[in-house]
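Every protein chain of the complex appears in place save one, which is left out.
Here is subunit A:
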Amino acid sequence: MRFSPSVFYAVSGALMLLVSGHSLADGRVVDKVYHPYVQALERGVEYRYFYQRQADHPDNNTMGQKLGYGFSVAERAALEIYLVADRVSPEDYKLSGYELELRWMLTEQGQYSADWGMLFELERQNNQDNYEFTTGLLMEKEFGPTSLTLNMLAVYEWGKTLNSEWEAEFRAQYRYRWRPAIQPAIELYVGENYKGAGPSLMGVHKFDKQKQLKWELAVIMAIDNDTVDRTLRFALEYEF
């Protein structure tokens, strides 16, 4: 398929228009958009950061960080363990919980019209006996030198200070694979009390052999009145 920039703009526009109807999930809606791929022998450490800003919004000054260590446990499955820290104003910044994540690659890349994977996450909130289980489908499809990635997730929360409930989250990323170090994209997030979209930039820098550093930076802006105005998302992943 021959690529023209108009395809990138058209799909970007379609993603922006996708946001309609009722949304569910709360918590950290703006997070990594997962690709449905796993490599045998993959191993890495990962750092993620997000920060939200709007002077008169209850989520103003909210900040979250994750530090993870991940490795493949089979040719098509990878585990990652995270420490989660956040600050929900006016509370102090603290280590808030732990998370275990399993990614499962369902189809070989390029074999079918789209590539599929699954995500399973279990998070425990420190000292509160609150839990969050997330699962869902990861999809990616190539359009010439661009890739569309969709995450369709279901979230179940329960615990001492939480009402048990199912929620839904949707994440999308449309990326132009311009060059390894610089790949512009547009991202979209829909969850409970959150609907946002914005530009992002990502890339990879290779060192020796399989050692490489991946980076992602996104500025996500509210697209309805309930959502906090601006969210900054940043991630670094070192694979070795």
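Note that a residue touches a chain if its C-beta (ideal position, glycine included) is under 8 Å from a C-beta of that chain, and two chains touch if they have at least 3 such contacts; residues count from 1.
We take it that contacts and distances are computed from a predicted model.
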Absent chain per UniProt: "Membrane protein", "M56 family metallopeptidase", "Cupredoxin-like domain-containing protein" or "Peptide ABC transporter substrate-binding protein"?
"Cupredoxin-like domain-containing protein"
From A:87, A:177 or A:214, the answer for touching the chain not displayed is A:177
Looking at the whole complex, which of A:108, A:129 or A:226 touches the chain that is not displayed?
A:108
Contacts of subunit A with the missing chain: which residues?
1-2, 39-42, 108-111, 142, 144, 147, 177, 179-180, 206, 209-210
